[in-house]
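The complex appears here without one of its protein chains, the remainder shown in place.
Moving on, here comes chain A:
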Amino acid sequence: METNTTSLPMKILVAVLFLFLLGPVILVVPISFSGEQILSFPPASWSFRWYTALFNNTPMISAFWTSLLLGAIVTAISLAAAIPAAYVIVRMRTAGSGFLYNFFTAPLLLPTIVLGLAILIVFASMGFLGTFTGLVIGHLVITLPYALRVLATTLGNLPLACEEAASTLGGRPFTVFRRVTLPMMAPGIVAATALCFLVSFDEVVITLFLTGPRLSTLPVQLFHHVESRADPLVASVSVLLIFLTLAVVIIVDRTVGLSKTFVK
């Protein structure tokens, strides 16, 4: 623990900023326990009815499972592709490493709406619209750059000497990678996993173009719900999402340390 030498005005400023950022999020919690028909604050009566309604809302629940499965698959593919890619780009430094890195991370620079539209046009001709495969590919476009960026940074910060030591001790290149490089990359891999999953789970813009009447993700389902109705159901979904996100963050913090993972 560092010694706390923050001055009082600074503390107040930070508290105000936190309130500003988190206020709306915190507001969602009481609203989710509302007994009313319409979204309002403060609620005139309290109940669990919107949680019950949520669990009886089949499209919402099935969208949740779609999102969860989608996030898991997209994360797994992102890591499987980004780990070798980061290794080749950072460690092997072949001609064009820099170009490849910029090329793979370029989707981060494009407006998501443009990406979504482009994917829509391409997928429409290929029959991928409204399919799970289509969603996976669409999400990969934005999760891969995140994974690659985090992993390349992690690898770049690792001392090469450890891998060199392993090879002088008789480790063949792949053994060195498996026994030394990969374990040393663990914090970056955990960070990339969390990031990919959250980005995919949270993605609306591109997904809006790709979902259909029979296949929807949770954020898109929420979006449609709010469009048609203004009941506190969205608040109860939001509360569950907040806790899910919190769970991911806490797991990351407990396993490798939050600041070590995201702040570099």
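One rule holds in what follows: a contact is a pair of C-beta atoms (placed from the backbone, for glycine too) under 8 Å apart; a residue touches a chain by one contact, two chains touch by 3 or more; residues count from 1.
We adopt the following convention: contacts and distances are computed from a predicted model.
Novice: Out of "NADH-quinone oxidoreductase subunit H", "Cytochrome c family protein", "Integral membrane protein" or "ABC transporter ATP-binding protein", what name does the UniProt record list for the absent chain?
Specialist: Going by UniProt, the chain not displayed is called "ABC transporter ATP-binding protein".
Novice: Could you tell which one of A:P24, A:P42, A:G170 or A:P213 touches the chain left off the display?
Specialist: A:G170
Novice: Looking at the whole complex, which of A:L22, A:I38, A:V114 or A:C162 touches the chain that is not displayed?
Specialist: A:C162
Novice: Of A:V180, A:I206, A:L233 or A:V252, which residue touches the hidden chain?
Specialist: Answering carefully, the residue with contact to the hidden chain is A:V180.
Novice: If the missing chain were put back, which residues of chain A would it touch?
Specialist: Missing-chain contacts on chain A: residues 159, 161-162, 164-173, 175-176, 179-180, 183-184, 186.
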